[in-house]
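Okay, handing you the structure first.
Note that this complex is displayed minus one protein chain, with the remaining chains in position.
Now for chain A:
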Amino acid sequence: MKMMKVMMLIVMMMMVMVMVSEGSIIEPTCKETPDFNLCVSLLNSDPRGSSADTSGLALILIDKIKGLATKTLNEINGLYKKRPELKRALDECSRRYKTILNADVPEAIEAISKGVPKFGEDGVIDAGVEASVCQGGFNGSSPLTSLTKSMQKISNVTRAIVRMLL
């Protein structure tokens, strides 16, 4: 009985392993992006990643962009109190990141889902631009550096994947 349970467990594990490596196009896709490691870690962190097609992978990354934009906006909101001298730059960042959330992300999701990826490419590129502009507003010492850099990197990786759909 015990032997049977163990064998069943082993077989099931092997089936899952085979299935997972079987369907996943994450690694070959990420190889074609400017940041393989970032790409793989982002896509593997989403349960849909292993069975997604190229469009699906792009949509997962756009979700990450959305999440990161939300996180950054929260950080910006918190900074108003802590660093009131940075109000002007924070206002600009707030505007830029709201654009990512309200314009770039919905545009990219609709475009990729409907098979006109070029508009998705525009939205994704713009997410990187908005992050750069926000960062540039701090004249050197920015409290948002790691977040904006992250957005730029994710934007570059996502763009590479969206271009595969053209």
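One rule holds in what follows: contacts are C-beta pairs under 8 Å (C-beta built on N, C-alpha and C of every residue); 3 or more make two chains touch, one makes a residue touch a chain; residues count from 1.
Rule of thumb we're sticking to: contacts and distances are computed from a predicted model.
**Q** Pick, from "Sperm-associated antigen 6", "IBH1-like N-terminal domain-containing protein", "beta-fructofuranosidase" or "Interleukin family protein", the protein name that UniProt gives for the chain of this complex that is not shown.
**A** The correct option from "Sperm-associated antigen 6", "IBH1-like N-terminal domain-containing protein", "beta-fructofuranosidase" or "Interleukin family protein" is "beta-fructofuranosidase", the UniProt name of the unshown chain.
**Q** Since one chain isn't shown, list which residues of chain A touch it in the complete complex.
**A** Its contact residues with the unshown chain are 3-4, 7-8, 11, 14-15, 18, 22-23, 25, 28-29, 31-32, 53-54, 89, 92, 95-96, 99, 102-104, 106-107, 110-111, 113-119, 122-123, 125-126, 128-130, 132-137, 139-140, 142, 152, 159-160, 163-164, 166.
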